[in-house]
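Step one of this worksheet: look at the structure below.
Only one protein chain is missing; all other protein chains are in place.
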Amino acid sequence: MMVTVKYFASLKQMAGKEEDQFNVNEDTTLEQLSELIEKSVPQLGNMVREKKVIISLNYDVVPLDTVVKDGDEIALLPPFSGGI
Amino acid sequence: MMVTVKYFASLKQMAGKEEDQFNVNEDTTLEQLSELIEKSVPQLGNMVREKKVIISLNYDVVPLDTVVKDGDEIALLPPFSGGI
Amino acid sequence: MSTALESKVRIQREDFSVTDEIEAIKKSSRNIGGITSFLGTGRESNKGETISELNFEHYPQMAEKKLAEIREKAIKDFGLIDMSIIHRIGNIEIGENIVLIIACGEHRQETFKACEWAIAELKRTTPIWKRETTSKGEVWVQATP
Partner (left out) sequence: MSTALESKVRIQREDFSVTDEIEAIKKSSRNIGGITSFLGTGRESNKGETISELNFEHYPQMAEKKLAEIREKAIKDFGLIDMSIIHRIGNIEIGENIVLIIACGEHRQETFKACEWAIAELKRTTPIWKRETTSKGEVWVQATP
């Protein structure tokens, strides 16, 4: 099953791309997915482990042991700086 | 020497006039002046004594033992209700 | 609608434009990061009574003096860049603007504190009185905190 992973702001610059598509097994958690992301964008692995980056699933921030489903949209979000 | 006493809002309605002119002696305090005001508008005497009305002198609220000078503008102010 | 923005504290009969007042105060500095505004408007009901009209009266000169004192103290005590205060007098229809306080600063925290303090201080120190017209007639309103 396929999931989409999007990169934003500084992470998009770091990744050099806006998104990846990953073909994952049933029962894959966000934590396991982040290992696939690390293979695609090596710098991101440590940032996820050190919680410098937040992971969202279908527009909400959820625990890393959440299991993904086919068609899910995951995003890697650097610390927010909206407002002023 | 002459001083002007102005009435505002509900007190203007109560007094039935916007202002009075009083001819007062040297060394007259606001407290003494309020006795003259009571003769002109009887209901106001108690209101001043019970502090339901504030007295201003030349646009500032000052203690009642302040002495007035020729040409001073005194005002009797009911509780404020500006804003919303 | 007034576009006369000559003074930072004003008491006037005519309505004001919040946008125009904000743009005027923005000219104070290129380092404004936060602008907190409080706008008071005429409510239709008060303590169960339906209000058809409001009317504000002020003590000329003293009211302007108190607003200027509030502005100066707010800028100094809260470290604001600038503040403006406008209060309308005369007849005010339900929903219309009554009072506007704008506090601007480098950061947002001080602007919230200063704006909230200034409207409370205005109610406490500024000689302005409200008369409400209801089905029972006209009533001068007692101060509420």
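Labels for the chains are A, B and C, by order of writing; each one numbers its residues from 1.
Heads up, the rule we're going with is that contacts are C-beta pairs under 8 Å (C-beta built on N, C-alpha and C of every residue); 3 or more make two chains touch, one makes a residue touch a chain.
Quantities reported herein were computed from a predicted structural model and do not represent experimental measurements.
Considering the full assembly, A:84 is the residue among A:2, A:62 or A:84 that touches the omitted chain.
Residue C:35 is the one among C:35, C:74, C:89 or C:141 that touches the chain not shown.
By the touch rule set out above, chain A reaches the unshown chain at residues 6, 8-10, 13, 56, 59-60, 75, 77-84.
Residues touching the missing chain, restricted to chain B, are 84 (touch as defined at the top). With the whole complex as reference, residues 17-20, 22, 26, 30-41, 43-45, 94-95, 106, 108, 111-112, 115-116, 119 of chain C touch the missing chain.
Operating definition for what follows: only the chains that are shown with their structure count from here on.
The distance from the centre of chain B to the centre of chain C, with each centre set as the mean of the Cα atoms, comes to 27 Å. Taking the mean of the C-alpha atoms as each chain's centre, chain A and chain B sit 73 Å apart. Counting partner chains per residue, chain A has no residue touching two or more of them.
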